[in-house]
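Excerpt of the complex: some chains, original placement.
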Amino acid sequence: MAADFRLKEQLHTLTDRIVESYQEIGRINHLGHCPLPSSAIVVEIIDDLKELLYPGYRRRQTLHMGNVTYFVGDLIDSLHDKLTQQFARALRYEYDLKYGKDCDRRKLMDFEARGQQEAIKFLESIPSLRHLLVTDVEAAYDGDPAASGLDEIIFCYPGLEAVTVHRIAHQLYRQGIPLIPRIMSEWSHNQTGIDIHPGAQIGPSFFIDHGTGVVIGETCEIGTKVKIYQGVTLGALSFAKDSDGNLVRGTKRHPTIEDGVVIYANATILGGETVVGTNSVIGASVWLTKSVPPNTVVTIETPSLRLREAS
Amino acid sequence: MAADFRLKEQLHTLTDRIVESYQEIGRINHLGHCPLPSSAIVVEIIDDLKELLYPGYRRRQTLHMGNVTYFVGDLIDSLHDKLTQQFARALRYEYDLKYGKDCDRRKLMDFEARGQQEAIKFLESIPSLRHLLVTDVEAAYDGDPAASGLDEIIFCYPGLEAVTVHRIAHQLYRQGIPLIPRIMSEWSHNQTGIDIHPGAQIGPSFFIDHGTGVVIGETCEIGTKVKIYQGVTLGALSFAKDSDGNLVRGTKRHPTIEDGVVIYANATILGGETVVGTNSVIGASVWLTKSVPPNTVVTIETPSLRLREAS
């Protein structure tokens, strides 16, 4: 009375059948000699970058001005290597997707050299990322009466986590690195429930409170000091199709939110031509597909409720 | 000035009090000689299966047709053992729940042999799972203008992650494996914010975009080429109780969604008799408890908004 070993000897036919299915259904395998970027290493890179951006909070907790240079130098060195390798893979991937694996032309491409240039360009942006992120941390403190201090926000606010990863991913998106910014943003979505496309343009002092269910689309433009609550969607109204019925990619499909706007929980704002003007306030559960002038408060009509005694 | 070691010597009375509470409150311990399935190994199984379903994307990135058979054979071998053990545990657990630990009768049961049969049956379903999943990957590409290609979808779309785990869990649910399908679906819920009960029947070319907050109940039936956005609930309207006031389990409580339907963000569709007809479109935030005929567009009345100047 135990597992039957004769059954186990049949596993090799099963293996063959699965391998055959890789030939039949080719579009969801990646069987070739060119490795894709590694999700696991991209996640390591995010964690390494958070150590540089907010030193002393997580991995290394006994940093001080006397030893921090060694810590940073060491991290930068290993980040340079990881980024160079991953960027090179992503760039080669994109090249193959566009031009096919035309070997003669491809041999002339030096993906690793371009990967390294982009890695250094990205690492050089870290001080300016910190200048931006301190405004986000302060906006969270100014916006949430339950926050005890800046450290609590850096330790555990999912809104800050999502904005931090977004500012990293957006920098890479602007550098034209394929695939990796999206792997980063979906990792952050997984962790926080906040889904920000790396293409979204977001000004300083941005605060998302609670955050679960927030969706911010690729072509959103968001100004300075904007505050957003859980469940807010900044999305597309409809998708244009070309004459062949394929989706048109790359047009402005998502709204523009100007400086100082507050958007309360579960509001839905749709459309690439929708502009919410400076300092306006969008109430909870508002559903908006048209522009709103500056300094306007938009609320839903107090919904009629039916009250009856419980049976 | 440090921790007081005399205090620490009192810890054994604390230990005794906690162990006593296991005797007093018995319903939330599992203290017996029959191990339950292991959540950690069930998660390993999911990851192993994703390697088989989408080879070359994650763990092993240098697969090609020359070495993939070794990789698959090795994985199948270890998956066979893990599945056999975990299925046997789950089947024994269910048996004990139904019949108590009646040893004479139980000795005659060969849970490991049944576990192995179910493991092999499940592994044999992998090629057909791949046939189904390629339709889901393609549906995501056809449905999202922000997608750069199929690889991006396989790498990072939470909707595909949720559907992949669902198709695995649903196969096990149909085989009558207890507990493990639910451990899988809640793992996926944890990762993606998408909550699909393993019992839900979902046709090919299914796409969930963004996904956070989606709930799909146990007795849903979903046709081909259905597309769903974040925050959509396909839920129960109310629960029947029997004459003792206990919930009736197992009836059809959740809606039927026919082929080609699109359901936009935060729509709520409730009830086991609610049918959304072929090619209908349910607008964002619609709240629906009645059936809708085919080819119908349902939207909420444009909500009246109050606009006033900010003070």
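Residue numbering begins at 1 within each chain, and the chains themselves are lettered A and B in the order written.
Note that in this section contacts are C-beta pairs under 8 Å (C-beta built on N, C-alpha and C of every residue); 3 or more make two chains touch, one makes a residue touch a chain.
Source: prediction; values computed, not measured.
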Size of the entire homomeric complex in copies, 2 being in place | 3
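Basically, only the chains that are shown with their structure count from here on.
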Here chain A maps onto chain B under a C-alpha rotation whose angle in degrees, rounded to the nearest 5, is 120
Expressed in whole Å, how far the mean CA point of chain A lies from that of chain B is 24
Once bound in the complex, which stretches of chain A touch chain B?
-> 1-4, 7-8, 10-12, 14-23, 25, 27-33, 35-36, 38-40, 93, 97, 178-179, 182-183, 185-187, 189-190, 193, 195, 197, 199, 212-213, 215, 217-218, 231, 233, 235-236, 239, 247-250, 253, 266, 268, 270, 279-281, 285-288, 292, 295-301
Mind pulling up the chain B residues that touch chain A in the complex?
-> 52-58, 61-65, 68-69, 72-73, 76-77, 80, 84, 110, 112-113, 115-117, 120, 123-124, 126-127, 130-131, 133-134, 137-138, 142-146, 148-152, 154-158, 191-193, 210, 212-213, 230-231, 265-266, 284-285, 300, 303-310
